[in-house]
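A quick write-up on the structure given underneath.
A single protein chain has been omitted from the complex, and every remaining protein chain is retained in its original position.
And now, chain A:
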Amino acid sequence: MLSIAVSWQQLNCPPADTRGINSHFHFPAYLGFLSAAVCSLPERILGGPPHNLHMESNNFQHILSWQARNDPAVPTSYRVFYRPRRNWDWTSARQCSGTAQLSCDLTEEFKDTSTEYYAFVQSITGTRVFNSSVLRFAPLTQTRLGPPEVNVTPCLNCINVTMKLPTSHYREKGKLLSLIDIYEELDYEITLKSQDREDKRAQEKTTEEVFSTVIEELYPSRNYCVSVVVSASLNKHSIPSPWKCVLSGSMAHPGYHLAAVAGAVCVSLVIGAALKSLHAGGYFLLGKSLPRALESIRRWVYPSWIFPAEEVDSVEVIPREVKPKASGCSGSGSGSDSEDSDSSAPWDHNYTRRGVLGRAPPAPGTPPGQYSENRPCEDSGTLGTASTPPEPRGSEEQDSDLEGEQDSGGEVLSPFPGLSCQCPAGQGGSACFTIDLQSVLLGTLEGSGHGPAAALPAREHEGLWQCDHALEARDDPGTGHKALGADGFQEWQNSPSEEESDSSESDTEQVTGYMRR
C-alpha cells in the first residue's frame, strides 16, 4: 500500500528539477513500477482458492472443511464438488452450493460406502473463481468408528461391561444402516485400568449392536476403569470411549457368612466351657466367704472398722467350783496331769467344747499352735467354748470353767475358733472358747504359779491374741460336737488399757473361777 501511494504521488507530483528534461523518460518506468506493485499485492486482497481441505468423518457423517485465502471482509462464496471414482463427472453438493461457510456436510452425498470419492472446493470472489486441490476420501476405510456407549456394573470379583455401538449416519434407500449392517462384523478391544497398571485385553468380535462381556478374576473392592475401542477389519480408525470406572464387587460369599458365624459360635462355646470348668473348680466366683481365721486377720489389719455390737442378754452368775479334768494334751505338766486325771466331772456339760473344722489331729509332740481334735486338755480347765450362739449359762459359769486352767502362762483364749489350742509345755492342756472378748477380763490361772498380778499373755501381745493351746473337740453327749461357725464368733476390739485395768479384777475373779463380763 505504501509503494502504491508513493507511485501515485510521483505521478501526480513530478519533481521540479527534472520536469522539463526527464518527464518522457520516467513515465514508462513509473507505469511499469505501478503494474508490478499491483501484481505483487497479497492474494488475500484479491482472493484465492481454498486450501487445507480436511474431511472430518465420524460413523459415516462426513464434514468437509477448508480455509480461505481471501480477506474475510471481502465477500466470498463457496461450492463443493464431488464424484465417485468410477464417475468422471463432478457433482455439486446441494447443501453447500454458494455457501459462505468454510465447511460442508457431505453425509447425504456419499451414497456408496464401498467406493472412493473425490471432492474439491470452489471459491467465488466477485468474478474470480478459484478451485482447490482434490481430496480423496474412502468412507468405508477412512471414517472413524466410535466411541461406543459403555456401561460398567460390578459383580463378585468381576465387572460386567455392556457396550453399544454408535449410531451410523449412512442411509441406503432412505433407511438408516448400523455399523453391523455395513461391516457385518466388528472388533472391540477393552482396556482395563486399575490403580497401578493398564492392560489391553484380547480383541474380540461381535455381530450385535449391543453386547457385553464379563471381566473376571479381579480384586474385590478395587476401582477399575474401562475404555472400549471398536474397529473393523477394513477400518482401524477408531475413537476410544471415555474411561468408565467402578468398584469391583465385594459381597462376601454366602458360605463365608455361615463359616464365620459357625466359627464364632464354636469359639464362644469353648470359652464358656472353659469358664464353667474354672468356676466349678473354684478358681473364681466362689461365692464363699473367707474362713473365720482369715476374716479375723483381715479385721485385725483394719482396726478402725466398726464392728457391730453383740447382742447380750442379762444372766445370773452362779459361782461354782470347776474341777479340772484329766485330758490328754501335748506338753502338759505332770502335776497338772494328775489333777486333771482326777477330774471326773464332765466339765463339758457346762459349756460346749468347740471343735476345729477340718483340722487333723496333730501328732504327739507337735509344736504348739497346731490343731488337735478330740483331745481334751489334761491339766487345764477345759475351756469350753459355746457353740454358736453361746449358751446362756451365764458368764460365771464360763468363768468357773476358766478357773480350771491349771497351767500357768495365763489363760489364753483364742478369739479364733478356727485355731487349735495346744497346751504349752508344763502348763497342761486347755481349750479354746468363743466368747465376747469385749467383756472378758483375763487373769492368770491358779495352778499356773502365777499370781493374780501375773501378766497375761494379752499384755505381752497387745492387740494380738495367740492361741497356743491345742483345740480339742470332745464328743459331748449333751451338747455334741459343735463345729466352729463363723457366725458365733464375735469381733472384739482390742483395748490394751482395759486389759491392764481389768487385770486386777480378773485376778480376783480368777479365784472364784469364772470370768466376769
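By our rule, a residue touches a chain if its C-beta (ideal position, glycine included) is under 8 Å from a C-beta of that chain, and two chains touch if they have at least 3 such contacts; residues count from 1.
The criterion applied here is as follows: contacts and distances are computed from a predicted model.
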Exercise. What name does the UniProt record list for the absent chain among "Tryptophan synthase", "Interferon", "General transcription factor IIH subunit" or "Small ribosomal subunit protein mS31"?
Worked result: "Interferon"
Problem set entry | Candidate in contact with the missing chain, chosen from A:S212, A:S233 or A:S250 | A:S233
Seminar exercise, completed: Only one of A:M55, A:C104, A:V121 or A:L140 touches the unshown chain, namely A:L140
Exercise. For chain A, which residues reach the chain that was dropped from this view?
Worked result: 85-86, 88, 114-116, 118, 133-134, 136, 138, 140-141, 184-185, 187, 203, 233-236
